[in-house]
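Structure incoming, see below.
A single protein chain has been omitted from the complex, and every remaining protein chain is retained in its original position.
Right after this comes chain A.
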Amino acid sequence: MNNPINHNNSVTHVSNDKFIWKDKVSQIASKYGILLVLLVMMITMSFLSEAFLTTQNLLNVVRQISFIGIVAMGVTMVIITTGIDLSSGSVIALVSVVSASFAHPGEFSIFVPLLIGLCIGALAGFINGTITAKGKIPAFIATLGMMIAARGLALLYSDGRPIPDLSSAFLFIGKGEILGIPFPIIVFIIMGIISHLMLSKTKFGKYTYAIGGNEQAAKICGINVDRYKILIYTYAGLLAAIAGMMLTARISVGQPSMGNMFELDAIAAAVIGGTSLTGGVGTIGGTMIGALIIGVLNNGLDLLGVSSYWQQILKGIIIVSAVLIDARKHKKV
């Protein structure tokens, strides 16, 4: 009688150990997996193309994704609360044309277009947040409305035409370099650090995760859920404005068609970086790496001469794969 019982015990023990071991691997994989993917991609690319691992090319990649990356930080926070922001691309366009119109040489101080741009972005985000939180309607709808309306407003304001002739001070934010590093990259890193600290070290951040983790419980814990939601959307709008103005300076014109599909790339960066659409999960670091993965993918495929059509297809596959992996991770728990 004793033997089979003993036998059984040892079996469960082994499977338990295995389970723990597997758990640890998956823990490490889920924590650093995205970074590993990026490294593997970079190593592979450096073998496939000599042009890839040069300072110039790498700076190029990072500068290219810095715009999306900045937007994606705000989107990450929004998604952590189980929201979504579809309006960032259109907000970029609106900020682009309005700030450009105040940035002609010799007219205003550089601070005027910058300040106006930031205000527009923040206002758009504030409206998104207020409608979502106070109106109790899905963020998808609220920001879809903003996406359409802000694009229309950009076209109306610019009469559908690009706005050229910008001051050199304004152009610096898109084209300038400090110690050989493009200005947008510096802003990307600074905003990354700020956003990361906000999310991981402040009350604002803890509440953001709490709202996404369980909104009902957050209310009972005394969190003013509506107010924090509005703050989060406002911050997302502010980041879109920063990206919009730098992008405008980068191409030297205010463009009402700018930022098309940007919102989706930003969401993709966040999702690839491990932000969960079910809320409560996501990091700024992950999102920045997610943006870099998109950048390396674009750049690598460019260098390899893969057609842009194929690039789109691959990007689609990667995004869905990232979410599939995320969904499996959640099922396990």
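In this section, contacts are C-beta pairs under 8 Å (C-beta built on N, C-alpha and C of every residue); 3 or more make two chains touch, one makes a residue touch a chain; residues count from 1.
Here is the rule we use: contacts and distances are computed from a predicted model.
With the options "Ribose/galactose/methyl galactoside import ATP-binding protein", "Glycine oxidase", "Ion-translocating oxidoreductase complex subunit C" or "RNA polymerase sigma-70 factor (ECF subfamily)" in hand, the undepicted chain maps to the protein name "Ribose/galactose/methyl galactoside import ATP-binding protein" (source: UniProt). Note on the undisplayed chain: of the listed residues A:61, A:210 or A:230, the one touching it is A:210. Among A:134, A:161 or A:201, only A:201 touches the chain that is left out of the view. Of the candidate positions A:179, A:220 or A:261, contact with the hidden chain is made by A:220.
By the touch definition given at the top, chain A reaches the unshown chain through residues 197, 201-203, 206-207, 209-210, 212-214, 216-224, 276, 279-281, 333.
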